[in-house]
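Taking it in order: structure first as structure tokens, then the write-up.
As you look at this complex, bear in mind that one protein chain is not there, while each of the others sits in place.
Coming up: chain A.
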Amino acid sequence: MDGLDASVPTISPHRPMSASVATFGALMWSGFRRYATYRQATVAGSFTNIVFGFLRCYVLLAVAAGAAAGAAGGYDARQLATFVWVGQGLLNVVGIWGWNDLAERIRTGDIAADLLRPVPPVTAYLAADLGRCGYQMLTRFTPPVIVGAIAFPLVAPSRWQTVPLFAASVLLAVIGSFGCRYLVNATAYWLGDARGPLMFWTLGSGVLAGLYFPLRLLPEWATVTIWVATPLPGLLQTPLDVLVERDGPALQAGLVALQAVWAVIMVALAGVVQRRAERKLVVQGG
């Protein structure tokens, strides 16, 4: 035995590309199927997204009505309504909140089983997260957008490149969000428990990703700083700004490029932190 049985489903540059792709695909499918079993949670969550859609939309429209020229932060009323409703649809696709699987596995010591597997944990969890995102794109994205389109006038893209840019931007948002969440969860390697950091993340990410209000309502220096210095606008604000065509074509593409840079940095950082943690890890439990 050379230790490399052909049937070991691993992801490695030393193995044929097709084997890596098949393994990654299987992990994605497992993530998709896992979330497909939470059907009632899908209904419950969509209801809540819709209620918050109405709340945020009415408030922002009142702000636009009270602002000069009926536009707040450079968005007109239709763009704001689209921003809010598509934002509610994307919230769970991007999955900013509620993922503490890794922190729980570290706390309980189950992470030991993940480390024995032939696929690095960051890769395995990323694949499962992309599967989750695929399922939620099919189920959680459409209900708020449909309700929003019925209740309010929304804006449709006018440039051809907006649609592919938006699709790329959503994918980058999921990958960037995964990197951030992995890092927050990974604090459990050092703290034993990540409840505090997770709560801090929930709060900070909601504000700085543009969920509570579009970041463009802030003074320009603050908006630019948040965009360049943190990965958070890339989680929600960037795809939404791309979709409602808040900026000209050049800046629109530039924002997606910046988002891509941050997504790569966050996932790479997650990999570095994971390797550091493996060197010092004391598995909890027995």
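Before moving on, here are some points about what is shown:
Here is the rule we use: a contact is a pair of C-beta atoms (placed from the backbone, for glycine too) under 8 Å apart; a residue touches a chain by one contact, two chains touch by 3 or more; residues count from 1.
In the analysis below, contacts and distances are computed from a predicted model.
Per UniProt, the protein behind the absent chain is "ABC-2 family transporter protein"; the candidates were "Xylose transport system permease protein XylH", "Phenylalanine--tRNA ligase alpha subunit", "ABC-2 family transporter protein" or "Serine/threonine-protein kinase RsbT". Note that of A:33, A:159, A:195 or A:276, the residue touching the chain absent from this view is A:195. Interface residues of chain A with the unshown chain, by the touch rule above, are 38, 40-41, 44-45, 47-48, 51-52, 54-56, 58-67, 72-73, 151, 191-197, 199-200, 203, 206-207, 212-213, 217-218.
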